[in-house]
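Everything below concerns the one structure shown next.
The other protein chains are all here in position, but one chain of the complex has been omitted.
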Amino acid sequence: MNLNWLSAFLITGLFSVVMVAGLALLLHLQLGLTRIANFGVVGFFGTGMYVYGVLYVRVDWPFGDPWQFLVCALAGTVAAGIAGTVVGWLIADLDVDAMLLGTFGFATMVFILATTQKSLTGGALGMGGLRFPYKLGTVKANEALWLLILVIIVAGILFYVARVHRSPYGRMLIAVGDNEALARSLGKPAFRAKLLQFTVGSAGMGLLGVMYGVLERFLVNTNLGVELTLAAVVALVLGGSARVWGGVIGAVLTIGVFDIVVQSYLPLPKSWYGQAIPVVKQMVYGATLIAVLMFRPLGILGGMRRDKLMRRVHGA
Amino acid sequence: MPDNTETPARHQIRVEEAVKSFSGRVVVDVDHMLLGDRPIEGLIGPNGAGKTTLMRMIMHATGLDRGTVTLIPNGSGGDEVVLSRLPTHRMAGLGVVKSNQVIMDFEKLTIWDSLLLSVADAKQETPYRMFGEKALFEQHEEEMREHLEFFGFADPTLHAMSAGEKKLLDIVRCLLLKPRFLMLDEPTAGLPDEMTEKVMQRVRALADAGTAIVIVEHDLNVIWKLCDEVHFMAEGKLILRGTPDEIRRHHTVIEKYLGEGHV
Partner (left out) sequence: MEFIGESIVIGLTQHAPLILAAMGFALIYRLTGTINVAYSETLTLGAYFGMWVNTNLGWTFYFSLIPAGLLAGLLSVGTYFAFFRPAKLRGMGALEVIILSFGLSIFLRYGLQFVFGYPVRFYDVGTTTTYRILGTGVSAFRVMALASVLILAVGLYLFIQKSSYGLQIRALASDEDLAKASGIRPLFVTTLIWFIAGVAGGLAGAFYGVNSNVSYLLGWRQFLFIFLVVMVAGRKSIGSVIIAGAATGIALAALNLRLSQSLYAQLVLILAFMVILKVRGRRMAETGKV
């Protein structure tokens, strides 16, 4: 198969767009529907990535790939889910400020653990030894297949989110996020619902972390900074935090623009790429958040149109 | 041939030694209160008497400083349940439902959404039930449409707009929960007269079928007309209890709290 048209930059760029779209979709369920403020996205992402990586490299498995990959990926996802349960239990019945603190504090703790457990994780120097669970000949072919697998996973997440909107479960989440006291009086177990949903969302973020770790084939704690949380939040807010497709559109317009168009296709001076472009990128992300919230808080796609949805699903 | 004089058994709620304070001020202090003895009971009293707080304590929406609230499920059989030890979301499953005094609505949800939310049970609202919407709708379509038509909701795919619509929707949500013990907190406030009449029709039908009803009302005409028993509260305490006639005989006490012209 001729992959000459697919440059290495394009593969990693597309991977970033799809990955952030996936994170934004999961964040949409948490932040957009149930109104749980998760500022620790990178913590759950990183938990999945590091648990996967450490188990994959440090444990002497009696079987090889793809089973080694599958077992470790499952472990990483479950670990992120468990982290979601614990953090969720701590914050689900507290106010917004405490949620911010709890999730952000958690992400910081993940960073600290990854940095201090040098024998396991390689600390600030990082750790290699990860590889794709298959061999297709060229690195580019491997990466392209991996990108395809990620697209399938994120498409699955998108399908799930769309179904949630159309299901009794989604309605209950929206009710809990909208007016929790009223939802409780109607018999909805708000705390349990938030906890369960946070667990599932965090597990999903962990899985995306696993995918990223394999693509990079290298774990380093600089991947655990707040930039990834910011990217997911900007993508979601820009596209529309209340809409299914919001995170996807936002990811394309932010990561897509910066990591693909600007990185690869704009003829800018080479010296800018080292330091100026990454800095300007973050400034633009910050400015985008401010501008959207000030002038069009519901993002590009606007508010939830449940009247349209009800008409479509149930008729008049 | 069924014995028509036998009314079905009703749930009752017993409040004992219940005390609640806010910022040092005692808002509710009830030694003993039994609700649900008679089909439709009224709870009256001046503003600040603690009526709403008491009902919120029964729902455990607000905690009790002291005391217990117990459900006696005569309607469904079974043992007594101490409500004051359960979280609020368990109330609906036990048949204990309360409507809201102030307008409470889901901004983001349409009228259909509100109704479907009420009729759905926990098993249908789990993260892995992705395709249950159609079945849920078909299962309850008839009863939902019946309520919509009776109360005159025009287009249920829309959101509730006016304050009156939201108040009505709140009540319909309560009705769809199939309550065995229904507390209505000022259900007629903000409703036009025909709607008030319709609500009362439904309430009477529920009472006849065995649901215990407790109504808080400021419009005393509704109370005298509808209730078999009236509890009068003031300053957090239960002052009087009796039939509407008995209560009206104590008109000096009533007037002391509510001013003249109510009896």
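Note that the chains are named A and B in the order they appear, and that numbering of residues resets to 1 at the start of each chain.
Rule of thumb we're sticking to: a contact is a pair of C-beta atoms (placed from the backbone, for glycine too) under 8 Å apart; a residue touches a chain by one contact, two chains touch by 3 or more.
Computed from a prediction, not measured in an experiment: that's the story for all the values here.
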{"item": "Identified contact with the non-displayed chain, of A:Met172, A:Val214 or A:Leu230", "value": "A:Leu230"}
{"item": "Selected from A:Ala8, A:Ile112 or A:Ala155 as touching the chain missing from the view", "value": "A:Ile112"}
{"item": "Contact residue for the chain not shown (choose from A:Val57, A:Ala98, A:Leu120 or A:Val220)", "value": "A:Ala98"}
{"item": "Contact footprint on subunit A, counting only the chain that is left out", "value": "31, 35, 37, 39, 90-91, 93-98, 100-102, 104-105, 108-109, 112-113, 115-116, 179, 181-182, 184-185, 226, 230, 233-234, 237, 275-276, 279-280, 282-283, 285-290, 293-294, 297"}
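FYI, only the chains that are shown with their structure count from here on.
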{"item": "Touching residues on subunit A, where the partner in the complex is subunit B", "value": "160, 163-164, 166-169, 171-172, 174-175, 177-179, 181-191, 193, 196-197, 200, 242, 304, 306-307, 310-311, 313-314, 316"}
{"item": "Complex contacts: residues of subunit B adjacent to subunit A", "value": "59, 61, 87-93, 97-98, 100, 104-110, 112-113, 116-118, 120, 122, 124-127, 129-134, 136-137, 155-159, 173, 177"}
